[in-house]
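Missing here is one protein chain; the remaining ones are kept as they sit in the complex.
Up next, chain A:
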Amino acid sequence: MAEIQLIGRAASPGLAFGPVAVLTAAVAGRTASEDPEQEAAALRSAIEGARAELAEQIKTIQSEAADILEFQAAMLEDDALTDTAYELIAIGITADHAWRRALDLEIAGYRAAEDEYFRARAVDIVDIRDRVLAHLGGVDVVAGIAGGSIVAAEDITPSTFLATDWSQGGAIALASGSPSSHVAMLARARGAPMVVGLGPLSWHGQPPVLALVDGDAGRVIFDPEPETIRLFELRMAAAKAERAVAEATSLAPAFVANGRRITVLLNVAGPEDLANLDPAICDGIGLVRTEFLFEAAHGLPDEETQYRVYRDILVWAQDKPVTIRTLDAGGDKQVPGLTVEGESNPFLGLRGIRLSLARPEVFRMQLRALCRAAVHGTLKVMLPMVAVPSELDRANEMLDAEFTALQAKGVACARPPLGIMVEVPAAALCAADFGAAFYSIGSNDLTQYTMAAARDIGAVADLNDTSNPAVLALIAATVEAGLKRGVEVSLCGDAAANTHLTAALLATGLTTLSVSPIAVARLKAAIAKVSS
């Protein structure tokens, strides 16, 4: 039998080879009642059953997958989804047919959407439909797919993906589907290669036995010839070796060619960024954003909540330095009840340290939580958006006061050193005038304030360039001030992760860069290539 090569769109990278599991929708019979009231009751109890099952699964699942199931749960709780089905039942249609018809109508609405993202939500509604049908006894629940299989189907629901064991490899090959689907997100997170949009999977009556999936190129080969398999296995071996090298490099300390040690730190937005991460990949944490604690849904966090989060991060770091940034709200980060609404230009308004000083009760609480957490590791605290030395001085006074008060009460605490983010050109130009314990350059804001160009305004985005000599000069000036005062200077903006800029940044004299965890291996490889 000749091999069949199909070209689609890459949805999740990687290579896989394995036995094919063809998914087909099995429709089982159901004995319906002739009484509309009994049918309505059957649907109600099936929906109830599906909701209970979702609630159970959400409890046992990690965050990204839980978000997807929470969306399904919210949809299923909404009468707007179920009304049509009950209306159809009232006119004498059986529960399973009514539910299928009502949901298919909803699904058709999504499939007709102009926006790919909304089209990709159709399969979530299919998932909801089938989940309830399974509880109605109208459809067979998908039997477990053997681990390591290449799943071939028209499309695949999040539930089917989550019910499959991906730890032994395997991949997904879909006739339709979308790289924006929830399953594609999950596949990328679990490292399962996925190709979508292959077109009709017709096997002339005989389903394939084996398949090769190339999630990098968006290509699938069913029933490959022995020579095709041999070449593919060579590519798989090469990719595996490359991955091993990248992983080994990410654990090794980063050096430049002249032997100057470059410190690589992590940027984290919350404790979950550190889950399953080996502290050995970094020299510490260069930036903990604390905005996530202040998200609208939760209201302002209390001291205890903040303390626990800061403590957990310090414990993770095992005495490596951790720099936590005090709340950087305002600008594009609005916090209801805290930030000012309706500023004519929020980026030039009450944001960062300016807001903290204007709302001392919120700031003092954060400082107290930080002092208490400081006993669990090596904590440094940095202030965002500092423009003049008096802002740092006032923050230092407040920190002293809170530390002293905690001590007087006999609470375990320590006073962390206070540094500043250098992101306002004024602070970069006069860095030496600040009594800061360290400087951390926020290259995103420093670039936009220096170039007077926002990166999310397409027409001026090319001006928003960290490699512009004016921005690099401000970075170099900050490094010089740090050398003069004998304090550390690091850079924690997106520029640190842009490997095209690595050589230019190190040329300014910087020796510490802070990037998100996924960028560490790439940055270390780029540092190794810089010869001075």
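Here, a residue touches a chain if its C-beta (ideal position, glycine included) is under 8 Å from a C-beta of that chain, and two chains touch if they have at least 3 such contacts; residues count from 1.
FYI, contacts and distances are computed from a predicted model.
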Which listed name, "CO or xanthine dehydrogenase, Mo-binding subunit", "Na(+)/H(+) antiporter subunit B", "Beta sliding clamp" or "Phosphocarrier protein HPr", is the one UniProt assigns to the chain that has been left out? "Phosphocarrier protein HPr"
From the listed residues A:H97, A:R219, A:K333 or A:R455, report the one that touches the chain absent from this view. A:K333
Decide which residue listed in A:D115, A:D165, A:E233 or A:E272 touches the omitted chain of the complex. A:D115
Name every residue on chain A in touch with the hidden partner chain. 67-68, 70-71, 74-75, 78-81, 106, 109, 113-115, 117-118, 121, 124, 180, 182, 292, 295-297, 332-336, 341-342, 344, 346
